[in-house]
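Structure first, then comments.
The complex appears here without one of its protein chains, the remainder shown in place.
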């Protein structure tokens, strides 16, 4: 991650000639120094994807006008969807947890050691238990107990809180509640979950026990955007580890935790660096 | 693999005290030098599994009597199932292929370079195309074209041929026919298949295309014993590789082939070294 | 790890017939229920290694007499070296840290979540900086600043403290001081270090920068017992990750941290479960 202030554009549009030239000309004519550029064409969908990052220092368009100028001068012409980010503004991430602490600590260590450029304005949980840990790290911790009866109302309050705190995206760090369709719909491609299996195998509850029953020789974890379709959202990252007949379910759980931490932190990092472009039910993850 | 002649016992029985002592006493009292011993207890099933290998040189029971003596003196007492193998007799393996050559060449290279201690008396195919390769390696190649009408009859002839050639087990090296239930039932835990996905994800046909559609970030391969339940037999080995949005289906197929070769050869090696103990729908794979 | 109280014997001796039978007979005759048994013969050294674990419940020799009985009845006969451990006594581990927090948090999370059966009576550092973290976890933190002049004296005090607290082994969780030969000699095979390269490549300081200079495509980490020969002690665990031309040194450092955490925790776990048998400059690591 560059320490200089840079701008990042994430772009996609139907594939056609001249897109890269048009974008790089726009930057070049306004004295923008390109730091990195990566593009991808999906030949089946005939769709074009791109991430370009350039230095703000010396760029002749003021940052608040870039959006407007780019839309008018480039994006319209190609029918582009685009997002603009500035890397000197830290994304604001909310964490949802229940009782498991492994992903939680892993995230907090990366946060507190400065590995990530991120703000964490709030931690939300349906249980009290991890509150003291949040306190040690000096982060607000709010408990929203969920029952069938209170779910709708509690989620509404959670959403209000997220909006109030200007949260950019939510991380479910082994949050053991299923979010309602309404909640998911309010935050499209803004909720990152970690599921403890290599999807699409072993959807739903107790995947490690299912893996044990099936006698698989690898187990895995999957981070994905949450959609109303449980465990079916766009996959961001996956990894696995080898297991054997010696591994009882509790061993699978233990080994799995290490993969969960790794895969979730990988997805969060990509999100923080504006490197993920969701499209349909898939993701483009730039380097 | 030891170059000295050794005997291998694969044992399983309900767990109880004194099994290891009884087996090792039997060997010790008859002057058997244990080369390796590995045991496993499944605490959920309360079942015991073991593989022990000892040198035949100096062992005071003649090899044709070992089976009988062991049954009478040890196995009965513990209600054991057991298999006895001698490592100076090479297992006899039949290969079934269709048109894909990657696993086929990989197997033949290992065979011809002496990496494996194995006999390959026959290669069976539903197509002519790989015949010339078999010929180069000096192995008999028989074509049994399969149609709905001829399937039952052809399989019967294949089985007769396998029996006649004293084949110990069959490897489906990307054989693109589904074997009938009857065929499978005749060769329980004697047919090893390679499926081109990390099961239980993407069962059935065209798994790489399904993986592409789902947008997964890892693909894999699974070797397993064939049962009448398609892609549901006991898993022997699995492995995966990372993929990205850049990988179109044909790239997934290409990357997958390398995993298929690796995973299938790993399973074959374990089989040749008498290291697999299938139990229920799982396998114990000793080192 | 079994929740029942068990005993673990780690054994090695020159290879000879009848060792497994003798050990399992000893257990069987005294009503010991073997939970797991793993042996290994090094054919080049003609040396035998074994780990056996059995339930204490029902075992007819009182635990304080096992050592004596086993020595007299079995070990002497075969010229065995052996260690005896009881799994209902948690090993006592001291942690040495400097300023880096990644391995430190990883260890503390595993400790506080109950993943490991371990006592951590003390954390020792040459810096104040991680003291507040130790405090949050309720563990004593002692600072021993090291200069050339004070090193000998400080190490003496550290050793005295370790003895006083009955510490079984020490973990150097990225402790940035080189221990003196004297210190190492006092704790043979009782100090576990994490080195941030796949040894023997890139010994010494700044391995990630050396890896960058060489242009390698994988980086790794190594946990090993500390000897007076820097970065040359017996290796316990190693792992690697893929990198590319895009990874500057700071990226290598970041990616490397994740491997360091994984590899160090793997070594600690094996140590806690009495699964490591060092021999010469190598280790046998049982499952």
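The letters A, B and C name the chains in turn, as written, and every chain counts its residues from 1.
Heads up, the rule we're going with is that contacts are C-beta pairs under 8 Å (C-beta built on N, C-alpha and C of every residue); 3 or more make two chains touch, one makes a residue touch a chain.
Keep in mind that this is a model prediction, so the values were computed, not measured.
Peer 1: Per the definition of touch given earlier, which of C:40, C:102, C:174 or C:196 contacts the omitted chain?
Peer 2: C:40
Peer 1: Touching the absent chain in the whole complex: find that residue among A:34, A:139, A:159 or A:230.
Peer 2: Checking the options A:34, A:139, A:159 or A:230, the one contacting the hidden chain is A:34.
Peer 1: Sort through C:22, C:37, C:235 or C:272 and give me the one touching the missing partner chain.
Peer 2: Checking the options C:22, C:37, C:235 or C:272, the one contacting the hidden chain is C:235.
Peer 1: Even though one chain is hidden, which residues of chain B still touch it in the full complex?
Peer 2: 101-102, 105-106, 108-109, 112-113, 115, 136, 246, 254, 257-258, 262, 265, 287
Peer 1: So which bits of chain A touch the chain we can't see?
Peer 2: 17-18, 20-21, 24-25, 27-28, 31-41
Peer 1: Suppose we count only contacts with the excluded chain; which residues of chain C make the list?
Peer 2: On the chain C side, contact with the omitted chain comes from 40, 42-44, 49, 198-202, 214-218, 220, 234-240, 242, 244-246, 248, 281-285.
We take it that only the chains that are shown with their structure count from here on.
Peer 1: Specify, for the interface formed by the sequence copies chain B and chain C, whether it is same or different in terms of residue numbers shared by both sides, with half as the dividing line.
Peer 2: Same-residue interface.
Peer 1: Sort the other chains by how far their Cα centres are from that of chain A and give me the top one.
Peer 2: B
Peer 1: Between chain A and chain B, what's the gap in Å when you average each chain's C-alpha atoms?
Peer 2: 42
Peer 1: With chain centres defined as C-alpha means, what is the inter-centre distance between chain B and chain C in Å?
Peer 2: It comes to 37 Å between the two C-alpha centres.
Peer 1: At least two partner chains per residue is the criterion; list those residues in chain A.
Peer 2: In chain A, the residues touching two or more other chains are 246.
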